[in-house]
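Pasting in a structure now, in structure tokens, and then I'll have a few things to ask.
For this depiction, one protein chain was excluded, whereas all remaining protein chains were kept in their positions.
Our next item is chain A:
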Amino acid sequence: MPREAEISINEREFIKQALQEQIRLDGRAFDVFRSLELTFGEEYGVADVQLGKTRVIARISVDVVTPAPERKFDGIFQIVTEFSPMASPAFEIGRPTDAEVILSRILEKAIRRSNALDTESLCIIAGQKCFALRADVHIIDHDGGLIDASCIAVIAALQHFRRPDVQVEGEKAIILSVREREPIPLSILHQPLCVTFSYFEEGEIYLVDANVAEEQVRQGQVIITMNKHGEICQIAKYGGATVNPLALLNCTNIALEKVKQMSKFIQQKLDEDNKKRNPKGLMNELSAENARENAVIPG
């Protein structure tokens, strides 16, 4: 099994010493994210996130299945993560590493368990048919901050996705294609986003959004998931060096500020994408006053 190239002792000491002098190797302040890029694909529900050199693509797809017998009124939503060897030679297909298990558990807790997506709205006919939503997360390039980037990708993709409309007549449901009926957005209740804090020097120094070199030097991490309304969806600190509880509370305040910024950024990108897709806007199209451009008047 190939292992991740370990950072040399010199480099390790260099990073630590620089941090003590309040300097990060890439010149960022301690509480600043790397440059965040978000692009959407041609199709609905494809989000490509670039956080510095880290790149993650999330894709939402939908299928119609029979719901689980114990959850008749709920649709199905699952998040599938895959680390491909393309991102880092340390990743192997079919053998989940600790990092992969933790990533998928955190996404599961952050997005699924916190009820970010209203699964009841995915039900078509109770006990018989429902939509099964699947979010595939692909790690394309790995330079640290995978959890933060993946969470942004999934949330952005969910907000971007449109599912086909259905027409229910008694026991029969007809899935209307995109051409027949405008597809409808998912009902998303809140937007949880993750912020990972890495700490050094026995919890004295906190870094937001560490890159892969800083991740290898750090003594521990705290992953905080919040939404912009100030609710904590999940906290995960699995051991590592100890921290002061007050510092932990301080982290939640920083996380809230970051999450607010990121939510705003995602919304802005979604609006831009929406404008690109409907250049004149829906209201314009629906308006009776304006003549439709391509309208062919029969007869």
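Structural remarks
The rule is simple: contacts are C-beta pairs under 8 Å (C-beta built on N, C-alpha and C of every residue); 3 or more make two chains touch, one makes a residue touch a chain; residues count from 1.
Here is the rule we use: contacts and distances are computed from a predicted model.
Per its UniProt entry, the chain excluded from the display bears the name "Ribosomal protein S5 domain 2-like protein", taken from "Bardet-Biedl syndrome 2 protein homolog", "Ribosomal protein S5 domain 2-like protein", "DNA primase large subunit" or "phosphatidylinositol N-acetylglucosaminyltransferase".
Within the complete assembly, A:Gly220 is the residue of A:Gly41, A:Pro183 or A:Gly220 that touches the hidden chain. In the complete assembly, the contact with the undisplayed chain comes from A:Gln234, out of A:Thr196, A:Gln234 or A:Ser263. If you put the hidden chain back, the residue from A:Ser61, A:Gln167 or A:Thr242 that touches it is A:Thr242.
When you scan A:Ile23, A:Val64 or A:Ile102 for touch with the missing chain, the hit is A:Ile102.
In the full complex, chain A contacts the hidden chain through residues 98, 101-102, 104-105, 108-109, 113-115, 203, 219-220, 222, 226, 230-245, 248-249, 252-253, 256.
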